[in-house]
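Dropping a structure here in structure tokens format, bear with me for questions.
Removed from the display is one protein chain of the complex; every other protein chain stays in position.
Going by the order they are written in, the chains are A and B; count residues from 1 in each one.
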Amino acid sequence: MAFTLEEIVRRFGGEVVGDPSHRVGSLAPLDQAGPLQLAFLANPKYLSQVETTQAGAVLISADDLSKLAARDGRNFIVTPNPYAYFARVAQAFIDLAAPKVAPGVHPSATVDASAQVAASAVIGPNVTVEAGAVIGENVRLDANVFVGRGTRIGDGSHLYPNVAVYHGCRIGERAIIHAGAVIGSDGFGFAPDFTGDGDARTGSWVKIPQVGGVAIGPDVEIGANTTIDRGAMADTVIEECVKIDNLVQIGHNCRIGAYTVIAGCAGIAGSTTIGRHCMIGGAVGIAGHVTLADYVIVTAKSGVSKSLLKPGMYTSAFPAVDHADWNRSAALMRNLDKLRDRIKALEAAVAAKTPDET
Amino acid sequence: MAFTLEEIVRRFGGEVVGDPSHRVGSLAPLDQAGPLQLAFLANPKYLSQVETTQAGAVLISADDLSKLAARDGRNFIVTPNPYAYFARVAQAFIDLAAPKVAPGVHPSATVDASAQVAASAVIGPNVTVEAGAVIGENVRLDANVFVGRGTRIGDGSHLYPNVAVYHGCRIGERAIIHAGAVIGSDGFGFAPDFTGDGDARTGSWVKIPQVGGVAIGPDVEIGANTTIDRGAMADTVIEECVKIDNLVQIGHNCRIGAYTVIAGCAGIAGSTTIGRHCMIGGAVGIAGHVTLADYVIVTAKSGVSKSLLKPGMYTSAFPAVDHADWNRSAALMRNLDKLRDRIKALEAAVAAKTPDET
Partner (left out) sequence: MAFTLEEIVRRFGGEVVGDPSHRVGSLAPLDQAGPLQLAFLANPKYLSQVETTQAGAVLISADDLSKLAARDGRNFIVTPNPYAYFARVAQAFIDLAAPKVAPGVHPSATVDASAQVAASAVIGPNVTVEAGAVIGENVRLDANVFVGRGTRIGDGSHLYPNVAVYHGCRIGERAIIHAGAVIGSDGFGFAPDFTGDGDARTGSWVKIPQVGGVAIGPDVEIGANTTIDRGAMADTVIEECVKIDNLVQIGHNCRIGAYTVIAGCAGIAGSTTIGRHCMIGGAVGIAGHVTLADYVIVTAKSGVSKSLLKPGMYTSAFPAVDHADWNRSAALMRNLDKLRDRIKALEAAVAAKTPDET
């Protein structure tokens, strides 16, 4: 399969500079591409590679194109965002190459008679769809996926193997949920019901029922083995186009604003609200009941214990250094008050000896 | 379904003040409840809402009730712990409303002939129960649950979809284990068997067989995708009424004391003992082979590398601050020894110039 540059810009936008009838069939990096391949320039520092590339055509911004010394006999697609353009074209080539999966319900699947499954959906081996669930058009549920009663899966969504979505949740259109993710498990809430202290303490933790759901907007991607708890009373909410990596925990009644990205191993405790367009780094921990403004960036491994109400970048992590050096500083750090007291004493001593002229 | 206040106190305790024949059918917050709803006052700062609520009845402590200006024509259930009482009543309403699942083994399940499954148990689609396993009364195993050979699941337990419990483990009564949790995977133990150094090193890691099991007491809840490893020789032990959140890792041969709660993303390395009534915050890391006393609290994101033998609250986490500010302090922190040396030099200089009068 190959497409003319004209066909590509008709579908994805941009403008051809060069021969619109030139055909390309795949993508490759600038320094490896051949005449039947499309390459892209996302970073101006590789501009010299564009001069020498054998690529059949190059995705490039108008600005970078204007800097090129020689472009005669070469082909370009001019677009303001070559990297995103590359991603879209690459996805289209992959979709064309992928084996087609026939719609229908695998004979080993268990689909309740009251569930609605679109005829275009692909329901894989050993999938369970409970009563009243609604599976949209072109949805793909891979092997062993579980969809609880009354849960809705939006059109075009793809749930990879072993994903479990509990009852009463809503997944938006075009969701991608990777293997082993769990959506709608109970939030972590218990009322203490103890009397007495120490060894004499008796009683127990009483489970707070979790009767909210999880509501996920369109175009959300959720990583492998990530967990998103259902709300206690109201829903946990993930807004549109949020992207969540693997092994992330999101507590009950959180709200994650649109376009926010959350990297792997992050954990967000219950009832926290994160704004739109935030970037939460890997292994970040965020306390419960706090609010992050739009456009907040929290760098990897940092911990957030209070609300961050202004856009900006926040940090509380140290980079690893030589172990012995670290231990020396860490010991002083634990005794900073003593250093401070020595400074105070020095200040007093110096002041006492300073005559009145100051 | 609705119940008189008298019916409620007969089941859950407490004392009616007002009309015992008043009926309520659901629960709601004080500021939203109507005459057929039960509300609760857990925090005295909302006492004024009790004055104005439309709730059919309010759960309240005797102390708070005594502070109310007007209570004529109002209904109360007086209990020392309105929040726990609320949780219990809410659970009962939910249980009544939940669709009844008929006991029995789903035809797609694979249950070994030598396994014992109580007639009252619900065995869902694609469940696997291996040889010699014992599934207690009223147990519910959801879709794709795996129960290994010889493992026992206590009466009244509920294992959500895709839970895997390896062979030779015991789960106590009334356990709730959320989707994707893994109980009884091999502990992480390898004997180094290498010779030579640097590039010349040869050999391998030799796996230490893990032949202990996991023993879990009654009334334990385990979160989604949490992992609890089996012991190397003896069992890993989780005592009664321990509550564990999502994505928690518990290493081989740990013992977690009764009533302890562990928040999401925490990790506890092997052979560590945690006391009773402890609270382990989110994303806390605890080293192997250490001991935490009863009533230890470790705040979120902290790391524990040594035993904590006294009750109390322990911390080693910083809250995220402005990135540039953090970096400035972090650079100084890495050079604390230089600051300390400057203080020393000053002390020497000041002492040298101080006459004998001091």
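Here is the rule we use: a residue touches a chain if its C-beta (ideal position, glycine included) is under 8 Å from a C-beta of that chain, and two chains touch if they have at least 3 such contacts.
Quick caveat, the model's predicted, so the values are computed rather than measured.
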Of B:Asn162, B:Thr236 or B:Asn253, the one touching the omitted chain in the full complex: B:Asn162
Contact with the hidden chain (one of A:Glu15, A:Asp31, A:Asp63 or A:Glu347): A:Glu347
Touching the absent chain when the full complex is considered, from A:Val147, A:Ala263, A:Ile280 or A:Ile297: A:Ala263
In chain A, positions touching the absent partner: 81, 83-84, 86-88, 90-91, 94, 99, 106, 108, 124-126, 142-144, 160-162, 176, 178-180, 219, 221, 223-225, 241, 243, 245-247, 259, 261, 263-265, 277, 282-283, 294-295, 300-301, 317-323, 326-327, 330, 333-337, 339-340, 343, 346-347, 350, 353-354
Chain B, residues in touch with the chain not shown (by the definition above): 108, 110, 126, 128, 131, 144, 146, 149, 162, 164, 166, 180, 182, 185-186, 188, 190-194, 198-199, 201, 204-209, 211, 225, 227, 229, 233, 247, 249, 251, 265, 267, 269, 283, 285, 287, 297-299, 302-306, 308, 312-316, 318, 321, 325, 328-329, 332-333, 336, 339, 342-343, 346, 349-350, 353
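We take it that only the chains that are shown with their structure count from here on.
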Chain centre separation (chain A, chain B; CA means) in Å: 26
